[in-house]
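All protein chains but one are shown in place.
As written, the chains take the letters A and B, and residue 1 is the first residue of each chain.
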Amino acid sequence: MSGTQEFLFDLSDTGGVDYTDESTNIDARTLDEMRELMAAYPQPRSALIPMLHLVQSVDGRVSSVGVRVCAELLGISAAAVVGVATFYTMFKRKAAGQHHIGVCRTALCAVMGGDILMERVSEKLGIKDGETSPDGKFSLEAIECNAACDFAPVMMVNWEFFDNMTPDKVEKLLDDLRVGNRVQSPRGAQLTSWREAERVIAGFSDGRADEGPGAGEASLAGVQAARVNNWRAPDAKSMTGAAQ
Amino acid sequence: MTQPVSEAVTFTIDDVTLTVPKGTNVIRAAEASGIEIPRFCDHPLLDPVAACRQCMVDVVDAGNGRPMKPQPACALEAAKGMVVRTAATSDVAKQAQCGMLEFLLINHPLDCPECDKAGECPLQNQARVSGRETSRYTGAKRTFPKPIMVGQTLLLDRERCVLCQRCIRFADQISGDSLLALVERGGKSQIGAHPDAAFGGYFAGNVAQICPVGALTTVDYRFQSRPFDLVSEMSTCENCAAGCEMRVDARAFEVKRRLAGNDSTHNDEWLCDKGRFACRSARGADRLTTPLVRGTDGRLHAASWPEALAAAAAGLASSATQGAASGVLTGGRLTLENAYAYSKFARTVLQTNNIDCRVRYLSDEETAWMMFQQTTGLPPVTYETLDAANHVVLVDFEPEEECPMVFLRLRKAVRKRGIGITAIAPYLSHGNAKLGAGLLACAPGGEAAALRGLTRLGDNTVILVGERAATSPGTLTLLSQLASTRQVKVGWIPRRAGELGAVAAGCLPTLLPAGRQTVDVGARSEFRDLWKVSEFPNATGFNASNMLIAAAAGAIKSLVIAGVDLADLPDPNLAVSALQTAFVISLEVRESEVSAFADVVFPVAPLEQQEGTFIDWTHAQRKVVPVDRHDANPLTDLRVLGALASAMGVDLNLPNPKEALRELHALATRPVAAVHMSSATPPPIAWSEGNVILATWRPLIDDGRCLDGADSLRRGAPKVSVKMSPATATGLGISPGEHVELSAHGTRWHGPVELVVGMAEGVVWIPQASGASVHGRLIADSGERVTLSAGGGVL
Partner (left out) sequence: MTDMLTPILTQTWDKPRSWKLQTYLNNGGYRGLRTAFAMTPTAVIDSVKASGLRGRGGAGFPTGMKWGFIPVSNPKPKYLVVNCDESEPGTCKDMPLLLASPQLVIEGAIIAAYAVGAHRAFIYIRGEVLHVIRRVRAAVEEAYAAGYLGRNILGSGFSLDITVHAGAGAYICGEETALLDSLEGRRGQPRLRPPFPAVEGLYASPTVVNNCESIASVPAILANGSAWYAQMGTEKSQGSTIYSLSGHVRKPGQYEAPLGITTRQLLEIASGIREGHRLKFFTPGGSSTPLLTPAHLDVPLDYESLAAAGTMLGTKAMQFFDDTVSVVRTTRRWVEFYQHESCGKCTPCREGSWWLVQLLANLEEGKGEEGDIEKILAICDQVSGKSFCTLADGFVACVTSAIAAFRSEFEAGYRLPAWELFPYQKSALFGQTVVAPPPGVSISQEPPRPRRRRAAAQGVIEP
């Protein structure tokens, strides 16, 4: 059964974070920020996922020290923290790159060009799914559906949308990122870095909410068709009267 | 809102009509009526999780006339009029179960020939009974590095795991240790432990027992035996006074493992790790196999039984002719029957009431408490009492350390019924924190005052008090008053399995068997008749401490000692000088400090060869059953004492343990006079001077010799530290982590300081008799003043 070769699953590398690497950048400020996150919920454990995002923004991965710090602050076992950290795909056990590239591989995007894009990105960066380039500049992930199917094929950079991607756009995007050119998401803000994105996701604003458009072209397809055809929802006023 | 009292529901399974209390899950109802539904994740003592889906049943009618899709019986509440079909009568259920097995097996290794579980494996059994003959899976199986250590006592082979989560649920719901967690996701899901979790709690072994496959095994038993080579007996654990039922498995007359029994009145289906793993101490090179007699060269030599018996009899007779008394120390590990033999031997052969089972700090107040407890008809506190309590107060008692099964019961009551726990203790221990206990911080010695300050007493309150109360004057006196007036229920929990049995057998200087007082003239004539003796000692004897003082001073010339470790005594130095001075007969399983000083040593059979009874802390009689029947007539203490009595011309008339029990039971049918405690508060103990008050108790995993051979268990012992409050440390100029020295009576001990917020001020805590990783041993008791100084010899 040659077809099953790729399913030879040796799961040696699974089951935890890298406990051999005890390096960390977590400091007193990080701990204060973690406590701030904990205080935002009726029960502090609810802050675990934001805290792990914060650990990633500080350490570039879910670090061994980060796991222990979360466990201690929340008064739960380190095993429980590892259980959470290994459940969610956004949590990285190995250091992610300065820019984290996601290429959607779910059926629709894949069919519409995502697979070709994945191969292009992989070739250009010299890394495969789940890897980080030796210079730490890029990491690559085959992502599952990112809720932007009307913009397929879709890529994400640092969890910002990159819609309607083509090989040419990929070429330019990666070149720009490599040399540090300003890159703007078509439906988001100017790119910063994966770590800064993780910090925002954890709950610390970077003040960029007003950047970018309200909607992309596809998002407006329906409302524009309605305007062209003068289609509207029923008149509200007469109905409100009728209801009363 | 009034709760309807257990409303009944009638429904059918496989055409059998069942009536069960509302809220009963189908799988429990089926179980109770003998209908088999296979399962992996379901466990009667764990909350349902419905993860393995093996227990799928066909619900032909949900009770509303409509069918349901197949449901997991473990999470399906029986409803009125429900019609359920198991695989026995439904192809839908049969196919669902068969399909689930196929799924579970596609990634399960075919390593049964080398798996410990093979032969007693639910997965193996079910696969053979209801699985497909061959697998349709042709792909590669998941593989993991194997095995990985979980704590110090467990091994995990992840590829065998069916992810039923029983282990995780046990840790979360039962023991509260949470050492395990589900990690990863989907097909990569696995049970994981964090490498920091070297201490896996005191109950980790249970997860290996409830693992329905061979994923979790114990370091202790791995590759030791095949289930079909084992001979099993249900017996009672000897490691504490909990009275846990356990199954002891032996192969070729050697105990290979111990498993929890299933006794809802005691340990449910759990056993602590000490009970499970501490069962090899009699298997070392130090096992005594022949009698030993001290020769003229001053050394012990192997001797024949007649030789040794003659030497022992001569020694005892010589002290008798010198008009000096003998003394008997029985320790707390004997079965009721053996203790009875010592009690009878002391009275009929040695003509003395100098007998005591206590080998720890004791007091006259405690002796009075034991008589009170033994003679008054107060209803004993049991595990069920704890189930039904509203509030439990812990005094001089750390449940998780000193009686782990009480801890599990309390945690169950806390989790299921939200009962309140109050700990009167110097600090909130890890175990009590897991009970959600409120702490009434109290320096040792202040317990009685703290108890008086409790306001919630009486609201269905149970007070559990430990043997350390002997070091706290007034505590037991107050408790006897509270118990007598029935304001609260009081349970006294000694540490040792044999202690209450020894009290019942009369191994006290003030008590004869079955609660008769030594000063009771009527009782003495009763015993003269029963034991067919003409003479009977009529004076109150010496307690253990006084016996040692008297022996050291030469007032007691001979000592008969069973299973006592000198390190357990409050003053081991005094004991050494007593043993050096007196003529000592030692009855021991293994060479010991006592046997080293003895003049005659008799080997006795280890417990696994003996039959008998323990009386647990609930005063229930629990059977000890021999599992090693290699020797048809094992040398019990009772038999050795009988032979020694014969050598001294007295017939002990106890041919076997059954006869001892028969005599005791005959006595127990007659009423005894209640002995109440004096209401006068005993005077405080005159401790020597020091700058801190010592608090100490034994952790479950200590240096005790019973743990010899349980290497993995010992490796998992918690780290040792000197605990004190931050303010106490500041007052002493000490910082956390710093090594400090404690000294008292010329002995010293040191360890690193750990700060404990909320701890009583001016108190330091160290583990008693658990110095495996520290230098020296401090001879001091809980409540004693000791001297703390900074910078004691850093390791």
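Definition applied: contacts are C-beta pairs under 8 Å (C-beta built on N, C-alpha and C of every residue); 3 or more make two chains touch, one makes a residue touch a chain.
These figures come from a predicted structure and were not determined experimentally.
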Candidate in contact with the missing chain, chosen from A:Leu48, A:Ile127 or A:Leu174: A:Leu48
Given B:Val9, B:Ile27, B:Ala78 or B:Leu104, the one touching the chain that is not displayed: B:Leu104
Candidate in contact with the missing chain, chosen from B:Pro109, B:Gly139, B:Pro380 or B:Pro752: B:Gly139
Contact set of subunit B toward the excluded chain (per top definition): 48-54, 56, 69-70, 75, 95-96, 99-100, 102-104, 106-107, 136-137, 139, 162-163, 182, 184-189
Touching residues (missing chain, whole complex) on subunit A: 1-4, 6-7, 40-43, 45-50, 52-53, 74, 80, 83-84, 87-91, 102, 105-108, 110-113, 115-116, 119, 129, 142-153, 156, 158-161, 164, 166-167, 185, 187-189, 197, 200-203, 205-206, 208-212, 214-226, 229, 231-234, 236, 239-240, 242-244
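As a convention for this text, only the chains that are shown with their structure count from here on.
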Distance between the centres, which are taken as Cα means, of subunit B and subunit A, whole angstrom: 52
Complex contact set, residues of subunit B against subunit A: 138-145, 148, 158, 178-185, 187-188, 190, 192-197
Interface residues, subunit A side, partner subunit B - complex: 1, 4-5, 7-12, 14-16, 19, 67-68, 71, 76-83, 86-87
